[in-house]
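Note that this complex is displayed minus one protein chain, with the remaining chains in position.
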Amino acid sequence: MRLRDFPEDEVFLQGSAACQGCPGSAAIRVAFKALGRKTILAVIASCTSVFQSPFPLSALDVPTINMAFATGGAVASGITAAADRLVARGEFEEKPNILVWAGDGGTYDIGIQALSGAAERDADFIYVCYNNEAYSNTGTQRSGATPYAAWTTNTTKGKEEWRKDIPQIMVAHGVPYVATASLAYPTDMYNKFAKAKEIKGTRYIEIQAPCPPGWKFPSSHTIKVARLAVQTGMWMLYEHEGGKTTYSAGTQRIIQGQSKLVPVEEYLKEQGRFRHLFSPERDEVKIAEIQGRMSHIFETLQFTHKMKEHIMDIELAPPR
Amino acid sequence: MPKRKKKEEEEEIGFITTLSVPCEGSVGLTGSWRVFMPVLDEEKCNKCLLCWIYCPEACITKDIKINYDYCKGCGICAEECPRKAVAMIKEEKNETG
Partner (left out) sequence: MRRVETGNHVAAWGARLARVEVVSAYPITPQTQVIEEISRFIDEGEMDCEYIPVESEHSAMAAMIGSAAMGVRSFSATSAHGLLYMHELLHWAAGIRLPMVMVNVNRALGPGWNIWCDHQDTIAARDTGWIQIYCASHQEILDTTIQAFRITEDPKVILPVMVCYDAIFLSHNYMQVEIPDQETVDRFLPPFRSLWKLDLDYPLTHGAVIYPDDYEEVRYSMFQGLDNAREAIKAAAAEYRDVVGSFHGDMVETYRMEDAECALVAMGSMASEAKVAVDELRERGYRCGVVRVRSFRPFPREELRELLAPLRAVMVIDRSVSFGLEGPLYSEVKAVIYGHSDAEVYDIITGLGGRDVTYELMVENTEAALKGRLEQETRWPTVRLNEHHLVMKKGLEEYWKKEGVR
């Protein structure tokens, strides 16, 4: 799939309340290019609840229900069950896509129960977590997705814990499709949505969403920061389906040796939320810790990749 | 003593709920947010479509026409263009915008 083959139709209507450089609106554009208009959308409390603009005008040109914070997996379960009834009754010729659009808050933390329940039931819908690694809508407080050492308004000295890994938690639920995506790799993102569209059951796609005001970088750098995240290993691109993990795009190139892993510093120093690691003095310990983890993950994956030819065709899930 | 308002005099407002209608410019002419505006040098442009797909506001068309009514001037198009065909120019605006 190439950019020129992407449909021109826009479901996201310009003139919205989104911040300059917003990754959320950028992501929702690409998602809908692949999914199309025959989509029922549930927006879970997040920036998207606000950037779609206030009553009575909407920047979203598909039937949309805004819902409370903890409800993503649950409201989708109700919508998809009702849609099945409407198909059975002949009111729908074809079942539409059902898309939940939630942030990391509504997925990693307050929404994890409903998501887990829906996944265990293999409810038929696509769940998207657009992950800006904090509770951005309420002013950038920490979430379970906030990375180690990141500043937020309630981790002002840098978060002490490493983040959760919801994609791997979804893999552990045994759902038919799990994928991670990046704004900097739009054709990869499109392909993942196009693939998810054709699968039945609970499909989970997580998109890293670098947030200019929350991560503190200029609004023109959203895509650049997203790209660096992949190039340094801080965001890994992969798919998991049929019991198999396949790495994608920039991540795959690092594992297969076509690109070198960029030092994580290149990513960290682009963002004001990591400024305390460099100023007034460099925190060599923390930078080394983060780099150490990235190096460990990729050395392991590079090694197992080389061994594939000799041992067996297996791709390891991302190590911790 | 002021006349007491009867219940019947309260407006019959019918069914009102938080339903919104889709439309462009849902929050107004967001072009007014800009400080810098992107200007395309068509000679340099090779229609790679990266600016089109990266624009968070969907205000660049597929044939690379920028809608200045809504462009917020984020600068992603200029930053990402591999040909450096987009320049961010400071706009001349009067103070009242």
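First chain written, first letter: the chains are A and B, and each begins at residue 1.
The rule we apply is simple: contacts are C-beta pairs under 8 Å (C-beta built on N, C-alpha and C of every residue); 3 or more make two chains touch, one makes a residue touch a chain.
Note that the coordinates shown come from a computational prediction; the quantities given were computed from them, not determined experimentally.
Participant: Among A:N66, A:T140, A:N191 or A:T222, which residue is in touch with the absent chain?
Facilitator: A:N66
Participant: Considering the whole complex, which of A:G78, A:G139, A:G174 or A:G292 touches the chain not shown?
Facilitator: Touching the chain that is not displayed is residue A:G78.
Participant: Which subunit A residues touch the hidden chain?
Facilitator: 37-38, 40, 42, 49-50, 52-56, 58, 60-68, 70-71, 73-79, 81-86, 96, 113-114, 116-117, 120-121, 123
Participant: Considering the whole complex, not just the chains shown, which residues of subunit B touch the missing one?
Facilitator: 12-22
Heads up, the rule we're going with is that only the chains that are shown with their structure count from here on.
Participant: Would you kindly tell me how far, in whole Å, the mean C-alpha position of subunit B lies from that of subunit A?
Facilitator: About 25 Å, centre to centre.
Participant: In the complex formed with subunit A, which residues of subunit B make contact?
Facilitator: Touch residues, subunit B against subunit A: 18-30, 33, 48-50, 52-59, 61-62, 67, 69-70, 72-76, 78-80, 88.
Participant: So in the complex, the part of subunit A that touches subunit B is made up of which residues?
Facilitator: Listed in rising order, the residues are 3-4, 6, 8, 10, 12-18, 20-26, 29-30, 52-61, 183, 186, 218-224.
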